[in-house]
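With one protein chain held back, the other chains of the complex are shown just where they sit.
Up next is chain A:
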C-alpha cells in the first residue's frame, strides 16, 4: 500500500512539473487509476485536496479532466461531495466551454447518484445521515447553478447540456408512472430506477411536493423558452434540444402532456422566430416529436390526437400521421368492440345512461377533447376546491346545481362532519398529505383557468397522478363539500361498507351482510373495469351498477359479488363526482399496487374515503339531484321504488317527475330478484368479466384475473350455468383465452374444495369437478386439430382424472369404424393424452397403458400404426411399463401362434403351399411398393380358384398381423425378443408364418446385421426356425452389405451346424474367391433354383470387392468338380452348366471362348468338356471356327484315348460339319475309320471334301484309301505314320 502511495506522490509531483497539458492529463489519468481504484480508502482523503488544486491550471484539457475526475470520485465516494462540488461550481463558470460542459455532465451524474442515495436512506431508515444531507445541499447548489446556465444566453454548447440537466431533474422530480419500487431498482434507463413515488409517502429530507413544484416551475421555464418572445432569440440547436426534451418529458410523464403540447403545437406553424438558417432541422425535430407523441399509447395523449394530426398535416406529413392514427384507432376499436360486443341486457341499459349523454361519451373516449362550456368552466374557477371532474360532466343542470351549492358550504361546516373513526385516519393523511396536495390543487385550479386547453389537461393530470396522490386531493376536497344531512335516504349503502364506520347520519336499518364485508379480498375482481376506466366509462357504467343493488342483500350474494362491489365503489350519483373519482381512482391503486408502497395501508384509506363520500352523497341527494335523475332510472328500479320496503321506516314515499325543490330522496327499495333474474344477472356479469380478458392482459393483470376468476367460478360450482359460461369462453379460443391456465385454476379450486368439504356431501364438488372436466375434454375433443396437445396437457396437469374422462380418451383412441379420415386426429390426440397420462400420472398408469395396448391390436390400420408407434417408441423405453408392454406383446403373439381353429388350420395345410410360394416370391416387392395387406389379399384372391375359402384365410392373416405388429415393433427396440419369435415360428400356422414373412424385410432391415442378439440367434437358431432364418438372412443381405460379423456367423453356422450351403447363399456376394471356391461344389449340389440364386450372388459380388468369381471362373470351377471326389451327382453339374449357358448375356461367347481355351489345356481334360463345347457351338454358331481349332488341338492330344470325350468329339464334329471335315481328315486313319463307323453319313461328304484338289495332297494316303478315293492297299501299313505326319504338320501350323 505504501508503495502505491509513493507512486501516487511521485506522479502528482511529476504532473506539477510537467509543462505540457496533454502530458499532464496522461499523468493524471495514471494517478487517478491509483487513487480511485487501487487504494481509494487511504489515498483519496489525502489526494483529493491536491487534485482540486488543478482547477487553477491554465490548460483547459486539465481542467476538463478534473471535471471527469470529480465525477469518478463523486460517484464512488459520496463523502467527498462537499469537497468537490465547490470546484465543480467554479468549473461551471469556466471560460472554456468544454470544461463547463464536462462539469455539467459530471455534476448531473453525481446529482442523480446523491439523490438516489438520499431517497433510499430516507425511505428505508426514516432518517438521513447528516453528511448525506450536506451532500444533497451541495447538489442543490449545483442544480441551481446549472439552471442559471440553462436559461441564460451564454455558450450554446454549455446551454445544451444545462437544458438536458433541466430535463433530467424534471423527470427525476416527478413520479414515473411506470417506475419501480426501491427494492426493484435494477435500472430503468433514464431515471436509473429512481422514482419520485418512493418518497411520496414522506421523506425526512426530500419533499415530493416541493420537488414536484420545482419540476413544474422548471417545465414552465422550458416552455417559456419556446414561447414567442423568447423563441425569437433561440439558436437552432438549443431549440432542437428543448423540443426534444419537452417531447421526451411529455412521453415519459403523461401528466405534463397537456402543458407541453400546446406550446409545441403553437410553435409548429411559425418556426420563423427561431434564429439561424436551420429552420428545416427544427421543423424536422418538431415533426418527429409529434409523431413520437402520436404513437405514444398514453391515454392522456388521446385528446390531442386531432390537433397533432392537424399539425402534422400542415407540415406535409399528414399521410404518416394518418397511418399512425389508423393504426392506433384500430387498436382502440378492437378494445372497444371487445368491451361492448356482448350486448347483454344490462349493457344495453348502460348505453342510455341518465347522467351523460352518449355522444359526449364517445367524443371523450375516442379522439377530441371534450367541448366544454366555457362559462361554466370559468365559474368553477374561484371555487378552488378541485371540482375537477366537473369538466367531464357536461350535464349542465347537474353542474349548475352543484355550483349553486358549493360556494355556500365551502368552508366552515367541513370538519365537524367527519366521524371519529375516520377523523383519525384523516389526521394521519393530513400529517404528510396536506402540504403535498396543496400545490396540486392549485395546479388544478391553474389548469382550469386555462380554459379549453386546460380542461383536457385536468383529465390527463388526474389519470396520471399516482393514486395515493389523487386520493389525498380528493380527501382534501371533502371538507369543502356540504355535509350534515338531516336524514339518510339510501340506507342500502350503509350495508355496503364493511370496513368504514357507519356515519352517524346513516342509521343502519339493513343488517350488514357478512359477505359484503370482504371488499379487500374481492376488490381485485374489479380490475376489468377500473383498470382502463377513464372517467366517462365509469359514468356510463353507473346505471348498470345501480341496477343490481337491490339484489345485494338477497341470497344471490356469492354470484353477485362483483357487481355489488362495483356498486359500492362507483354507484355514487354524479353530483359528488369528486368522491366518485376518488373511489374509482382508489380502485386503481390496486392495479398499480406495484407503485404504491403499501397497498394494504392504501386500502384503509380507501375504505374510509368511501364512508366520507357516502356522507356527501346523502347531502347531495337531499338537495336536488335525485329528482333529476329519477325519470331516467331503469324500469326495475322504478318498480322497486313503488314497492316500498317495510324494513326502511325512514324511507320517504317514492317520487317521480322532475322537481327543483329539495325533496326527500326516494329510496331504492330492496326486492329480492327471482331466481331466474339472479341467474341471468350473474351469468351476464360473469360473461362481462370473462370478455374483458384482453384489457386485463394488456394491463398485465392476467394472472391475477385467472386466479380470481377461477375462485369465483369454483365457489359457485353448484350453478352449472357458471361452469358452462366459463367453458364456453375457454373453448371459444383455448389459446388466446389462456384456457389452459384458467381451467386448471378452476379444477384445482374445485378439487381443493372437494378435499376440504365435509364427509356428508363430498359428492357435489367431485361431481361438479368430474362433469366440468369431462365436458371440457369433450369440448376440446370437438375442436381438436392436428398437433394440438391441449387435451393431453389438460389431463396431465389436472389435479385428478376421473374414470369418466379416461373413458373419453379411450373413445378417442378407438373411433367407431367409418369416417376414419376425420378421426385420425382424434386418435393422435387420444394417444398423446394417454402418453402424458402414463408419464405424469402413476395412479392412472395401468389403466391408460391397457388402453394404449388395446389400440396396438386395433382393427384399423391407422389407429394401430399410431398406437404401435407410441407404445414402441415412447412408452417401451420407460422402465416402469416396459415389462407390461413386453408381456402384452408376447401374449398377443402367442395367442395367434397357438390359436388354431381346426377349420383354418386344415385349409392352411391344403392351400398353404401354393399361397406361401407366391407369397414368398412377391413379398419383397409388395412391401417395397407399400401395398397394404388388403390389396395383397385381392391379388391372391384372383390367383386362387377358391375365393371364398381364401377370404377367410386372408382375414386370419390380417388378424395375425394385427396381433403381431406390436411384437415386431418391440423387436426393433429390444433384439433379444427375436429369440421368442424364432422359437414360436416352428409351431406356427402357415398364416402366422406368412404374417411373419411379411414383416421380416422391414423388421430386420431396421435391426441391421450388427445386432449381437441377432447374431447369436443366427449362430444358434432354435429348431424349426430354419426357414425363418433363411428369410432373415435374405432380408439382411438384400441390397445392403452384410456386416463382417454376420458373414462370420453364417460361415460358422454352415461349418458347425448345418452344412447346408443354402444358408451361405445370402452372404455369397460378400465372400472372396478363395472362400467361394471350396464351397462351390456344395452350391452346385443344391436344387437348381437355389443354385441359380447362389450363382446370381456370386456373380453379383459386393460393391467393394467385385464379383467373387467371374463367369469364366464359374464355368472352370464347374468343370473342375469331380463327381466322386466332391460327391456331387454328375447330373447336377450338367444342370449347373446348362443353367450357366442359358444366361447368354452373362456367359457370352467371349467368356465361352476363354473358358474353352483354358479347359483344353487342362490335363486331364474335364469330363464335361466336350459337352460344353457342343453346347457352346449350339448356343453361339459363330464360335464354330474357334471350336474347330479346339477340335484340332484335341486331335493332337489324341482325344480318342479318352473314350467318353471321344464320343463327344465325334458328336461335335458331326454337328459342325462341313467345317469339321478338315479336322476329321487330320485324324489318323484308324480313328477316322472309327468316326466313319459311328457316323456313316459323314463318309460321302468327307470324301468329296478330301477329293478337292487343294485338300487331297494333305490327306494321308491311308485315309484316302479309307474314303475310297485311292485303291492302294500296301499303303495301308503306312497310314499310321502318315497320320502322325499330318498331325505334326497341323500342330506346327
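The working rule: a contact is a pair of C-beta atoms (placed from the backbone, for glycine too) under 8 Å apart; a residue touches a chain by one contact, two chains touch by 3 or more; residues count from 1.
Basically, contacts and distances are computed from a predicted model.
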{"item": "Options \"Acyl carrier protein\", \"Protein AE7 isoform X1\", \"RNA polymerase II subunit A C-terminal domain phosphatase SSU72\" or \"MMS19 nucleotide excision repair protein\": UniProt name of the undisplayed chain", "value": "\"RNA polymerase II subunit A C-terminal domain phosphatase SSU72\""}
{"item": "Residue among A:122, A:248, A:262 or A:1021 touching the omitted chain", "value": "A:248"}
{"item": "Residue, one of A:224, A:292, A:715 or A:1258, that touches the chain absent here", "value": "A:292"}
{"item": "Option touching the unshown chain, where A:24, A:63 or A:101 are the choices", "value": "A:101"}
{"item": "Contact with the hidden chain (one of A:156, A:207 or A:1251)", "value": "A:156"}
{"item": "Chain not shown: contacting residue from A:75, A:89 or A:237", "value": "A:237"}
{"item": "Touch criterion as defined above, residue of A:165, A:290 or A:985 at the omitted chain", "value": "A:165"}
{"item": "Sites on chain A contacted by the missing partner chain, in the whole complex", "value": "97-98, 101, 104-105, 108-109, 112, 155-158, 160-161, 164-165, 168, 188-190, 192, 235-237, 240-241, 244, 248, 275-278, 280-281, 284-285, 288, 292"}
